[in-house]
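In this view, the complex is presented without one of its protein chains, the others remaining in place.
Moving on to chain A:
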Amino acid sequence: MQLSLNEDQTQVLDFIDSLAKPYASVPMHDVSLALESAELDQALVENGFLDVMAVEELGPVTAALVIEKLARLPFAVESAASAMVRPLIDPELPRPICLVEEGRLRKPVRFLRPGATVVVVGPSGVRSFTATEDAIAPAQEDTLYAYPVAFLTGLPQAMTLHEVDAAEVTRAWRVAIAAEAAGLLGAALASTVTYVSERKQFGRPLATFQGMRHRLAEDQVLTNTAYWLALRAAGTGDPADAAMALLHAQEAAKRVCYDYHQFLGGMGMTLEHPLHLWTYRLKLLTAELGGRGAQGLAAADALWG
């Protein structure tokens, strides 16, 4: 057992911090529902941050740390599938990577756009195809989720079948989303803490009221444990750990998204405050891989058969 960051991990995270500095806050006057940056994405690719899992001394825990770190940014980055799932399937698959459960095609697909690699995972195995314009439904302008999302019109006749265990891909998928959710939980908490520490009502900061302090403290406990469970699941590679990590993250997300918008009051209903960039990503992640119930069943199967 050794839970401190090693020197390599510290360096990777410090480097990401410095590279992502221009993207650490929301551009002035930007009231987008979703924020992306092609320049940030390109810089991450060029510096190899999405390929750390394959580096022997870095591995899956570092990949989870990278995903968690990037998810804290107000800019949405397709890192989870690329950094943790793609290496298991084919490290050369073109990004972004869109993971889709077989038989659940009606759901919004994050980062889906022409040129993206869509990976369909399920009983038929792990298959992929490159998304073309006709595979994507007309652009959704009215999504509330703070990710770029689109819908598939269907699956092509021909897909590439990958020689990889679908259960193993699903395990990595769970870990990747748990790590992404952990970063979103951390950023949403920090953002809320700043607001309620400054906003005054009844002559004092909102954060001085115990009703709010206790709920925020409970949210901190959930956020901290979501982080550790995600890292542990990455480190052990155990299917039960993966399912529990995502179950816990999805449970936490459900609760904090309500809390934080509540605490921000009217401001939490606006796009002037960036909170929604994290909470409305978290909300979509609560639906990933069938949601809490599906993770619960997967964890129960893995733990007790």
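To be clear about the criterion, a contact is a pair of C-beta atoms (placed from the backbone, for glycine too) under 8 Å apart; a residue touches a chain by one contact, two chains touch by 3 or more; residues count from 1.
Convention: contacts and distances are computed from a predicted model.
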{"item": "Listed names \"Acyl-CoA dehydrogenase\", \"Protein translocase subunit SecD\", \"ABC transporter substrate-binding protein\" or \"Trehalose transport system permease protein SugB\", with the criterion being the UniProt name of the chain not displayed", "value": "\"Acyl-CoA dehydrogenase\""}
{"item": "Hidden-chain contact residue, picked from the options A:V61, A:V85 or A:L112", "value": "A:V61"}
{"item": "Per the touch definition above, residue among A:L99, A:I136, A:L229 or A:L277 touching the missing chain", "value": "A:L229"}
{"item": "Residue of A:I97, A:A146, A:A172 or A:L247 in touch with the missing chain, whole complex considered", "value": "A:L247"}
{"item": "Given A:S124, A:T153, A:S197 or A:T270, the one touching the chain that is not displayed", "value": "A:S197"}
{"item": "Contact footprint on chain A, counting only the chain that is left out", "value": "1-6, 9, 61, 189, 193, 196-197, 204-205, 207-210, 213-214, 216-218, 220-221, 224-226, 228-229, 231-232, 235-236, 240-241, 243-245, 247-248, 251, 292-293, 295-301, 303-304"}
